[in-house]
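Would you mind keeping the following structure in view while I ask a few things?
The complex appears here without one of its protein chains, the remainder shown in place.
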């Protein structure tokens, strides 16, 4: 996939530290699972999940929901990187295909935004073991809705 | 959706208590989020998520990953209800569409299996506030693969 | 799935004949494949695909794209049934899970809308052989975006 946003020399609308602070404050689940953003560029973001008991399921592999949380945080980081700290962003659609069991080490999610218009944002995310981007564990497409500013109060 | 399995007078392959014991033992995330199965029949299952801080995100609503975990547990309960305690079951595909913000109370997920052949199981899941099944918060279709028994050792 | 719209005594915003006339005029593919709406209520619609050579693939079964077209027409009929003849409606997301080979006869798609707010509409669709609703061939969730009226000209 070709990212639609050139990242060279373009500053993200949110820093990794600021994003992780928001995440820590608002989403205790991320801390519980050991998930944080690693890098945020305009149109692209990376997040990490630590290999730890909390994120596993039967058989000692990452659970489906832990991978879904990793994907959701990565998409959210990319959305805030493109649009700034906009509390209106709402997940509207998530599709995940699991390809293989994750190995017993940290995983990285990489999100590339495919568009970013005023109504919604679509991102393509892959999850892979740290250091091995070709060994894709799962792939996902997420859509975030950005409600019109006028309807913000109705939703929030 | 018409469930494919008549539940009247047919005993599920796993009891709710047995399922919740397995869940507690193997998936700490479910306990952290306050998720448990409520009822398991052949071809159908219900799970619940407690309204609690751990499951929320910014704005005090259920987070996307918490809803995804609720859906995954419900599907897993339905799969084990139909096939028995089969450790080979693996999530292969999840698609979730979010319709509206969840209200500030417990949510119920209801899964109906649409098929159950030897290779894979497809379930249709809706999530709604307790007591109000028509007010769907999100809808999902999940596919679990049931690998051939001969390849079990390769995967486990 | 519980439909969110009571259909008893509520008149659809578009008649089946009017819908099929629009379809014939604007979408030659539907006529080629033998697809038409059968019934439209508020929040619910049914469409049919005729078993014919044009819709088949290798092995003499319905092709994936023919089933996708059937689903799309059914969703479109339900959307126009709920909102009237609104040319702004645009497909934004389609997810289809195929459960089994379709038998060699006409198929019916049934769409139930799960919500219908001002921004987007979500429908749940099943496809089954005529006369056998429990023998689901494929299941789908579709989202149609309804762009704000003010941006209509930009899109059309």
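Should a chain be cited, it is by its letter among A, B and C, assigned in written order, with residues numbered from 1 in that chain.
In this text, a residue touches a chain if its C-beta (ideal position, glycine included) is under 8 Å from a C-beta of that chain, and two chains touch if they have at least 3 such contacts.
Note that the structure is a prediction, hence the values are computed from the model and not measured.
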Quiz item: So which of the visible chains would the left-out chain be touching?
Solution: A, B, C
Practice problem: Determine and list the chain C residues touching the chain excluded from the picture. | Solution: 22, 26-29, 32-33, 53-59, 63-66, 68-69, 72, 87, 90-98, 101, 155-156
Quiz item: If you put the missing chain back, which residues of chain A would it touch?
Solution: 1-2, 4, 93, 95, 97, 99-100, 114-115, 117, 122, 124, 126, 133-134, 136, 139, 141, 143
Practice problem: Can you list, in ascending order, the chain B residues touching the missing chain? | Solution: 92-93, 95, 118-120, 143, 145, 147-148, 151
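One rule holds in what follows: only the chains that are shown with their structure count from here on.
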Practice problem: By CA centroids, point me to the most central chain in this structure. | Solution: B
Quiz prompt | Distance from chain C to chain B - Cα centre to Cα centre, in angstrom | solution = 27
Quiz item: Just curious, how far off is chain B from chain A if you go by their C-alpha centres, in Å?
Solution: 23
Self-check item: Inter-centroid spacing, chain C versus chain A (mean Cα positions, whole Å)
Solution: 32
Exercise. Enumerate the residues of chain C that touch no fewer than two other chains.
Key: 93, 95, 143
